[in-house]
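Here you go, one structure.
Right after this comes subunit A.
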Amino acid sequence: MSEQLLAVERLSVGYGKKTVVHEVDLGLAEREILIVLGHNGAGKTTLMQAIFGLIRTQSGRVLYRGEPITGRKPADNVLGGIAYVPQGHGIFRSLTVRANLELGAFVVRDRSRLEEDMETVFEMFPILRERATQIGGTLSGGQQQMLAIGMALMHKPSVMILDEPSIGLAPNLVERVMRSIQTINREFGTAILMVEQNVRYGLPIAQRAAVLKTGRKVYDGPPEPLEDRVELMKLF
Partner candidate 1 sequence: MDLFLQLLLNGFVNGSHYALLGVGFGLIFGTTNIVHFAYGPVYAAGAYSAWTAAALLGFPLFLAGLTGVAAATVLGVASYLLLYRPFVRRDAPTFVVLIASLGLFILLENLIAILFGTDKKVVDGYSAGIHFIGPTFYTDIHIYQIASLMILGLALAAFLRLTNYGKAIQAMTDNADMARVIGIDTNKVSILVFAIGSAISAVPAVLILLRDGALPNMGFIAVFVAFLAVVVGGVGSILGAVLGGFLLGMVENVGMWQIPTEWQSTIAFIVLFFVLLVRPQGLFKGT
Partner candidate 2 sequence: MRRFLGLTFCAISFAAMAVGPARAAEGETFKIGALLGMTGASSYYGTVMSRGAQIAIDEINADGGIDGTKLELLIEDHKGGNAQAGVAGMNRLINIHDIKAVLTSFSPPTLAVAPIATEKKIFMINGGGFSAKMIGASPYLFHNRSLATDFTRGILLRAKEHGFEKMAMISVKTDAGENVREIAHQFWPELGGAIVADESVAYGAANMDTQIAKLRTSGADFIFAAIFRPDAGTFLKRSKEFGITVPRLGIEYTPDDQKLAGEAAAGFEFTTDYFHPTDDNPWAQAFYGKYKELFNEEPDYYAANYYEGVYVIAELVRRAFEAGIDNPDGAQLTELLWKEPTFKSVYGGDMVFQENGVAQKRVGLFEVQADSEKKFLKFIETTVPGK
């Protein structure tokens, strides 16, 4: 593996006494797409939230560009170039699409590039341009997910963490979302750390896959072996 952009070392996370994620190691290289699979309750979301600093870790550490960032405030992580797209349409439902995107760039002090950044998002998701003045909550599930990703794009992150971007989306939309994630990775060289259930569309775009099972990593390597669903089933 090349020089790690984001690394997780023996990270344990939980709530109170309860440990949900047990000593997980994970590495994300520059420009890489890493997909994290696993059954519900395997601890995928908890792991992501801990990496991003939304919840406290119990032990282990998180490194970003070689620097320890364990437990750093989300605000600082965003400033540092890490974007987080939470599960289930992470948008502001009462605000317009445009307002949402502007908020996505909240930490960007230089407002001059705002318009062109928004332009890039609109190019990626033309539907958002059409709906620019519409209230976020009234968008369809797929559009909301695109908006959420668009918001993350607004501050030009070098790492984007996505938590089940495909959840609750119709198959064709899932494909659409996955392709855009791939594009983001290709065009901006953004490294992608993605939790995903939808293996069918998720796996193909990934360069590496990890599988969590009840809080432990049971697989980490190339995606290809997992293409055999029956084999994959065994890991679930």
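Selection rule: all candidates are chains of the complex that A comes from, given by their letters.
As a working rule, contacts are C-beta pairs under 8 Å (C-beta built on N, C-alpha and C of every residue); 3 or more make two chains touch, one makes a residue touch a chain; residues count from 1.
Bear in mind that the values here come from a model prediction, so they are computed numbers and not experimental data.
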Direct contact with subunit A in this complex, candidates 1 or 2: 1
Parts of subunit A lying in touch with candidate 1, wherever the complex brings them together: 52, 54, 73-75, 77-79, 84, 86, 90-95, 99, 102-104, 106-107, 111, 137, 151, 155
